[in-house]
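What you see is the complex with one protein chain gone and the rest in place.
Showing chain A:
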Amino acid sequence: MTPESSPSAEAEKVVKKEHCEHHADCMKLIQMVLDGEATPDEIEHVRQNLGKCLPCENGYNVNKAIKEALQFRVEKRDVPQSLVDCIKSKITDLK
């Protein structure tokens, strides 16, 4: 830990809220951040809020994990070659 990092170390000591009174709205904003659809101001707002609110921090982490699971772990099927051939042949027949 360097002396320069002490302000952030102090920030970590902040006791985080255990209940969020506007959680539904926070989650909508968090969703936009994770989807890459938030403005820089919204991203900064969420970043600051996550350091202060446990339900929002948990919500962010879970939603991020779910998004990554859908992105990388959902089963992908290979298109049947017979389908590709069939489409190409039907299109060629139109010539």
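Note that in this section a contact is a pair of C-beta atoms (placed from the backbone, for glycine too) under 8 Å apart; a residue touches a chain by one contact, two chains touch by 3 or more; residues count from 1.
One rule holds in what follows: contacts and distances are computed from a predicted model.
This figure omits one chain of the complex; the name its UniProt record holds, of "Nitrate reductase", "ABC superfamily ATP binding cassette transporter, ABC protein", "RNA polymerase, sigma subunit, ECF family" or "Fumarate hydratase subunit beta", is "RNA polymerase, sigma subunit, ECF family". Listed by residue number, the positions of chain A touching the unshown chain are 19-20, 23-24, 27-28, 31-32, 35-37, 55, 58-59, 61-67, 69-71, 73-80, 83-84, 86-88, 90-91, 94-95.
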